[in-house]
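To keep things clear, I will list the structure first and then write my remarks on it.
Taken from a larger complex, these chains appear in their original positions, while the remainder are omitted.
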């Protein structure tokens, strides 16, 4: 395959801002495959973007270039960066977007991208990051983008912890089906089995299954999801709506303890 | 052109699940063109997906590989299949998704895909179908995926029938404009002309036109749509909202009879 470039923004599906970036990127002389990851991320929501980047980007072939623009601080003091992590490359503002991918794999190299004076202060995605991506595709070494740096901004990962309700965690992601992905890693599943259920906000969910279709439609269930975390779902339904839960909702394994 | 692969899911536009699948697919050594058909199909709605597959997939060049994942039964007893139909190839769960495309063209060949133990029970799209697609792109014969099968699950097509209101049918698809596509084939148009209109739920629509712009904005009209079926629309408006109709709404040609 030719080189792959992915694009992740909060600009809105069908936004002219996305199209302007694609137009600039396609000036590259080198053929590449352009892949949209997402453009309708919640506006300015760095945590939501960080989850998506951590989930999706490591699945791509080594050498893929990921352009991520969720950038409420555009034009202010926050840096723009190039980073290599686990064989993937990233171009993005240094505002925490790479936090979860860095949780999965270590930082290999990074540099700060020098911003020239002719860039519009409101659209560095178009005027700085897209041209940088184009030059990287055409063979420019990343070091030419600006000075080497050694660490990136990181959001704190919410670790599960011992509390009054047992081993406590939270919902870290709600997918489009309404499934509630928690920060409780799959390794804790035996504790859920021992407790006979998972507390999700005000609801105790006691039907433990292997996959979504393993109970009658409408049943709230708990399972190990495809992301390696314990997940609450409703069979052929929408757990977030049904359980009144969302990102940040507390979950707990009664009687559980951090390993 | 290089080989084409299309992707149709109910994972949500911008879902990390879609991106994970794309990442896996792009590990193919063979260049291919990746085309998104839809990712915001109603969750778990096999009928909606079957309509879309039947409408869209036959338009692609022969040899196109269509990956379709609307899979409420993921990880349960339902099979995963490869199928060749009318020059197109499909990879999907065997839950009726290919019903309408099979109505247009016969099944040429099919096999069941063997699922290995390391696949996540909740995400066969990523762990079984995407790798299978990648291997097919790279030249593996489909027979290597698993044992040959001779038929696929099929939803019953709602045929028009004679009833008290005349020749009766139903709305089978509502498009994004709100146009109501019925199961009455274009061949029945002379009966609509003879009847002077089409009954759509509680509304008798009597303005018969050749195309959407052939009446004043706001007018409910009946016409032969681009899918080869009789369709109700509102000029520059939204027929589903205006007529209070949706998939399943009854329609009838007064005095009509099945040919």
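Letters are used for the chains, namely A and B, taken in the order the chains are written, and counting of residues starts over at 1 for each.
Keep in mind that, in the parts below, contacts are C-beta pairs under 8 Å (C-beta built on N, C-alpha and C of every residue); 3 or more make two chains touch, one makes a residue touch a chain.
Just so it is clear, the structure is predicted and the values come from calculations on it, not from any experiment.
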item: Given 2 visible subunits, total identical subunits the whole complex contains; value: 3
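Just so we're on the same page, only the chains that are shown with their structure count from here on.
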item: Averaged-CA centre spacing for the pair subunit B and subunit A, given as whole angstrom; value: 31
item: Footprint of subunit B on subunit A - complex, ascending; value: 1-2, 4, 6, 13, 33, 35-41, 51-52, 55-61, 64, 175-177, 210-214, 223-226, 236, 238
item: Residues of subunit B defined as touching subunit A within the complex; value: 10-17, 19-20, 22-24, 26-32, 34, 36, 40, 43-44, 72-76, 120-123, 126-127
